[in-house]
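Other chains dropped; remaining ones untouched in position.
Chain nomenclature is as follows: A and B, assigned in order of appearance, with residue numbering initiated at 1 for each chain independently.
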Amino acid sequence: MVNWLPTLKTTTPEEGYDLAVKLARVAVKLTQPDADARDRLRPEYAEDSGALIAVSQVVATHFATVAVANGYWQDRT
Amino acid sequence: MVNWLPTLKTTTPEEGYDLAVKLARVAVKLTQPDADARDRLRPEYAEDSGALIAVSQVVATHFATVAVANGYWQDRT
């Protein structure tokens, strides 16, 4: 993976949220680099509410970071 | 999902909490985009105290972010 995170800046809170989702996924890719293995896991956790909530927790943690980096997009409010 | 998060600003702490709940749910939708699959999961985790507490944890993390973005609604106290 090259140059996938040039900046933490986003134009809108929504794009910031999407970046948080991306940040959550990359750690999984780095820990399990085999795309086929990840594909095998996907149907499993997509049907597991515990896993989905845990993903949401990771996103929340990253969103906190991205929000600070963007000054909470205050100039838009 | 388009334009679901125009701002992190809310008028009251209560609306900020509701926004945190929304932020927690969207990550689940993005990870499991199939609404039918999510509907199948709902009765299961709604009866699972561990899942309910985990959801509450995600909400707490997002609420922390939303509260900062709103200056803890200090002007209302």
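The criterion applied here is as follows: contacts are C-beta pairs under 8 Å (C-beta built on N, C-alpha and C of every residue); 3 or more make two chains touch, one makes a residue touch a chain.
Computed from a predicted model, the values in this text were never measured in an experiment.
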Query = What is the total copy count for the complex if 2 chains are drawn?
reply = 6
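Note that in this section only the chains that are shown with their structure count from here on.
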Remark   = Between chain A and chain B, the Cα-mean centres are separated in Å by 15
Remark   = Per the touch rule, the chain B residues reaching chain A in their complex are 3-9, 23-28, 30-32, 34, 37, 40-41, 44-45, 48, 50-51, 54-55, 57-58, 61-62, 64-65, 68-69
Note = Counting only contacts in the complex, chain A reaches chain B at residues 12-14, 17, 21, 24, 46-47, 49-50, 52-57, 59-61, 63-64, 67-68, 72-74, 76-77
